[in-house]
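Right, chain A next:
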Amino acid sequence: MHPKTSNMKCNATMLPLGESAVLVEFGGGIHPDTHRKVKAFTEYLDSHCLPGMIEYVSAFSSVTVFYDSLMVKQLHQDHVELRKEPSYRIISVILQKIVAELRTGDGQEARIVEIPVCYGGELGPDLAYVAEYNKLTVDEVIDIHSMGDYLVYMVGFAPGFPYLGGMSEKISTPRRQSPRMTISAGSVGIAGVQTGVYPIPTPGGWQLIGRTPLALFRPNENPPSLLQAGDRIRFYPISQQEYEEYKREPI
Partner candidate 1 sequence: MSIKVLQPGLLTSMQDLGRYGYQKHGVIVSGAMDTYSLRIANILVGNQEGEGALEIALLGPSLEIEKDSLLAITGGNLSPTINGKVVPMWRPVYVKAGSILQFGACKSGCRSYLAIAGGYDLLEVMGSKSTYLRAGIGGFQGRALQRGDVLAVKSPHGASLDRTEYFKRKYSPESFVSSSWYAGRPPIPQALRLTTIRMTRGLQFEYFTAESKSQLLNASFQVAAQSDRMGYRLSGVNLQLESPLEMISEAVALGTVQVPPDGNPIILLADRQTVGGYPKIGQVAIVDVPILAQVRPGATIQFQEITLEEAERLYIARENDIQELKTAIQLKFL
Partner candidate 2 sequence: MLTFDEIREIIKMIDQSSIQHFELNQDGTQIVVGKYAVSSQKNTPLDSEGVKETVSQRSTAAIQQESAKIMEEIEGSHLHKILSTTVGTFYSAPEPGADPFVKMGQQVGPSTVVCVLEAMKLFNEVEAGISGEVVEILFKDGEFVEYGAPLFLVKPE
């Protein structure tokens, strides 16, 4: 676990992504400290209603706020300094104020989500290759992967797909030469220094080391994604039999 750094001040650059979105860039690349700023900002957005805002997308070092420019203009008619400005400037001024008052320590404790994985066999056809590539035994790969402490930096690419940070470089493996046409939902894979779980069947070139019986994408639930940006993840190994049982009767 990363110790909580005490109240960092935030600042960010506002960049227009067309006439209906502003990208709020915190800078600092892929880093837990940057993530804390992103998280503090999205927690504010989750609990406050911004007039004209439609939704936001958070990423490694940025949060993009989507808005309706017509609504933003209409809602700020009374604002003497801003009413003649284009909507992205109005939104930028509002967001800049919010960012200036953020403190990273204010956020909630990270949630820990445990994900059961049946490693190897049919469900993880590339496990042996990953071991061989890193000159490790299959069991060592499983140990290293399941002992890691992973941070969900962002969710994207596919519904419920977590971009995870924290995988040991000891098991990093390049993508497959020829991507598979379809990868089953629940597949746990490695691509370079990244690890991830496929929520829906997708074509892809990741090295598949196992599969989880957990559904990461739950279209009929709210939220529809099991994992949220800011969650911490731990994988734990289960047997094929446990996997089958879990599939039959999800907890």
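What we mean here is this: a contact is a pair of C-beta atoms (placed from the backbone, for glycine too) under 8 Å apart; a residue touches a chain by one contact, two chains touch by 3 or more; residues count from 1.
Candidates were picked such that all candidates are chains of the complex that A comes from, given by their letters.
None of the values given here were measured: they were computed from a predicted structure.
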{"item": "For chain A, as assembled in this complex, the candidate in touch from 1 or 2", "value": "1"}
{"item": "Contact footprint of candidate 1 on chain A as seen in their complex", "value": "15-21, 23, 25, 29-30, 42, 54-62, 64, 66, 69-70, 73, 86-88, 154-161, 163, 199-200, 202, 217, 219-220, 222-225, 228-229"}
